[in-house]
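Structure record follows, encoded as structure tokens.
Shown here: the complex without one of its protein chains, the others still in place.
Order of writing sets the chain letters: A, B and C. Residues in each chain are counted from 1.
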Amino acid sequence: MHIPDGFVDAPTSAAFGAVAVAGVGYAVKRAGDEASDQVVPLAGLCAAFVFAAQMLNFPVAMGTSGHLLGGVLAAVLVGPWLGAIAIAVVLGVQSLFADGGLTALGLNITNMALVGALGGYALFALVLRLLPARAPSVAAASAVAALITVPLAAGAFVIEFALGGTVDLPLGGVVGAMLGVHVLIGIGEAVITAATVSLVMSTRPDLVYGARDLLDARRLEIRPPAAAVPTGHGGGTGAAAGGLEPTATSVTGRRAASGSEA
Amino acid sequence: MIEVEGLAFAYPDGRQVLFGVDLAIARGERVAVLGPNGAGKTTLMLHLNGILTPGAGSVRVDGVPVTAPNMRDVRRRVGLVFQDPDDQLFMPTVGQDVAFGPANLGVRGADLAERVREALAAVGLDEFADRAPHHLSLGERRRAAVATVLAMRPDVLVLDEPSANLDPAGRRELAEVLTGLDLTLLMVTHDLPYALQLCPRSVILDGGVIAVDGATVDLLADEALLAAHRLELPFGFDPRYSIAKSTGLMP
Amino acid sequence: MIEVEGLAFAYPDGRQVLFGVDLAIARGERVAVLGPNGAGKTTLMLHLNGILTPGAGSVRVDGVPVTAPNMRDVRRRVGLVFQDPDDQLFMPTVGQDVAFGPANLGVRGADLAERVREALAAVGLDEFADRAPHHLSLGERRRAAVATVLAMRPDVLVLDEPSANLDPAGRRELAEVLTGLDLTLLMVTHDLPYALQLCPRSVILDGGVIAVDGATVDLLADEALLAAHRLELPFGFDPRYSIAKSTGLMP
């Protein structure tokens, strides 16, 4: 679905180039407010993963190729603004790696970053609001959003083609083929997105932007600080107590001891 | 210099590791942090220059709280050598990696070159400046990791098992370099003789709290105390002999 | 059991590391590999189960040459614990990681579960089966790495610095486990007392060749020899005392 140079005429490319610059520019402005030490690298990782996944590129009817779009995945993990930037970066880098034309960058960014990530996140937020406020809903909502976003992005392509395609193909045929294929791709996209999001939710929930409101502040336990023993008589108290038993030689003995105090 | 108060921390997956650590270290002190595997030593060290953020409690360095607005200042003062050298090295060559820190502090030109040379010499990697860090042996990577932090000349040096994977001579040479430095030193180690050699004071971290705090000589002499925290003197290590030696009295 | 002949090797970037290594180890022997950082110890170990392919010379295990057609067979016999545990662990949980090797050898069901349990118990990680390996402390990861290989019950066990990052009690417990195993053992270590404790025979690898081969006791008693290869006994380690102890005679 990466549009190469010369597939859409110059005026249309320029117009969508302007749309992309405006959209990404706004995303940069908004992302600037919330970008932290942690989330920018995560956006980079999302970009690297989407990039790697998109290398598994399979030809689909009409000569364009189908693969993971990754917009919803990126947006759920790092938020819509950085997510859109991440996808735009992937497209920019891909144009250097000869996938998608340099002059068609505006078109590709509109379809996959603006519609795919920004639009995808809007859908995700909407669906999440309809679901019960529990952790598994995040993965479910991202699946639904991915399922719908892929045909939407294909729809954006069809509009661009109708406005400035350099090839005279019957529009009806193009619409049918694009949407048909992308409904299928959308199913794959939904499965991959949900699997990845739920894995990250289970081990690093703090990395999921879309789950921010669901995470409650954790309560920490404070144990009495063990009395400092200036010279060596006796050993510590508190958590170390289990270790004083004669069976202290095994790791498990110590662990059981500290566990029982919890 | 370093004040840790009631520090508690849980990792994002929910596992709580620190349960209220209190620790005060004066300027110029050299302190060893001992304790069993999984006690939370690394977790504690990562709080000292703000790599991890406390769940409860506070950390202060030279009176400055380690919180977001002061982070840059704190990180200039506290140099941290990670337990895993792969976490520390990221530039294409060792020389560039060592230059990275001082360059960020504004050192340039001949000064920078001199600092890099000096730091590499201190860890015995004089001729490695143009090598790629990920193509070094593990011991060489550990040395490079130490050099990257030495080059920054921090006020506080925090070392997480600096002697692991070093050859015995390298271990001694590192000890000599560290003894020659005039700074506050905090060193995690599983090598009790090494702790005795370098640090007059030791704390034992176990189960996420400071269990023991005292003079290293006394701690190592107390076999029951050590055993309670999965510590023991190595095979063939004679405490009487070496403690006497370390305090300047031969047996 | 293991025969290495004229082994030479250069890394892809052109750096030659091994310059003709000759080494023969009999079945059931326990041999320590000593030597300075960057000597090529890890490189040599990686040849023993075919992770690296010799540039010249040959490696045979039990008479079988370590070459592509025999690789499966060789890897069943030779269990390798990497120097960096991160190189070893890759499954979502520790339990699955330990099960991976035996499962590849065709062990299934209750047998498999039993092997995993046993291997984890041997390294003191009984309760870690469901934890994610990359969320463990470095010492815990080291233990897990050893467990993954123990579970395969190899004929030859090759350990690259198994005691690094272990707490002192863990180090002793590992020594006890290893002493209890009836197999050929090859262990790289920078911990000379540990070598003395576990391995009657030692070789010193330096500059890419075997420089010395002999009884560990004799080697450690020869201070000049050790110093020539950047080896030295640790601070406070009294060779007279401990060698006498290790040979059963108290001083």
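Note that a residue touches a chain if its C-beta (ideal position, glycine included) is under 8 Å from a C-beta of that chain, and two chains touch if they have at least 3 such contacts.
Assume contacts and distances are computed from a predicted model.
This figure omits one chain of the complex; the name its UniProt record holds, of "Cytochrome c oxidase subunit IV", "Na+/H+ antiporter subunit E", "Cobalt ECF transporter T component CbiQ" or "Segregation and condensation protein A", is "Cobalt ECF transporter T component CbiQ". Screening B:R76, B:R117 or B:R201 for touch with the missing chain picks out B:R76. Contact with the chain that does not appear here is found for just one residue of C:D62, C:D87 or C:D213, C:D87. Of the candidate positions C:A10, C:V64, C:A113 or C:A132, contact with the hidden chain is made by C:A132.
Remark: the residues of chain C touching the chain excluded from display are 49, 51, 72, 75-76, 80, 82, 86-92, 96, 100-101, 103-105, 132, 134, 148-149, 152. Residue positions on chain B in contact with the hidden chain: 49, 51, 71-72, 75-76, 78-80, 82, 84, 86-88, 90-91, 96, 99-101, 103-105, 108, 112, 134, 148-149, 152, in rising order. The set of chain A residues touching the chain not shown comprises 4-7, 10, 13, 24-25, 28, 31-32, 35, 37-38, 40-45, 47-49, 51-52, 55, 57, 59, 62-65, 82, 85-86, 88-90, 92-93, 95-99, 101-103, 166-170, 195-196, 199-200, 203-204, 207.
The rule is short, and it goes like this: only the chains that are shown with their structure count from here on.
With centres set at the average Cα position, the gap from chain B to chain C is 27 Å. With each centre defined as the average position of its C-alpha atoms, the distance from chain A to chain B rounds to 37 Å.
Note on chain placement: the centre of chain A and the centre of chain C lie 41 Å apart, centres being C-alpha means. Those residues of chain C in touch with two or more other chains are numbered 132, 135, 169-170. In chain A, the residues that reach two or more other chains under the touch definition are 203, 249, 251.
Looking at the complex, you find that chain B touches chain C at residues 11, 13, 15, 35-38, 42, 83-84, 86, 132, 135-140, 143, 161, 164-172, 175, 190-194, 196-197, 226-227, 230-239, 241-243, 245-246.
Contact residues of chain A toward chain B in the complex are 202-207, 218, 220-226, 228-240, 243-244, 248-249, 251, 254, 257-258. Contact residues on chain B toward chain A in their complex (touch as defined above): 6, 8-10, 12-14, 16, 19-22, 36-38, 55-56, 204, 206-215, 218-219, 221-222, 224-225, 227-230.
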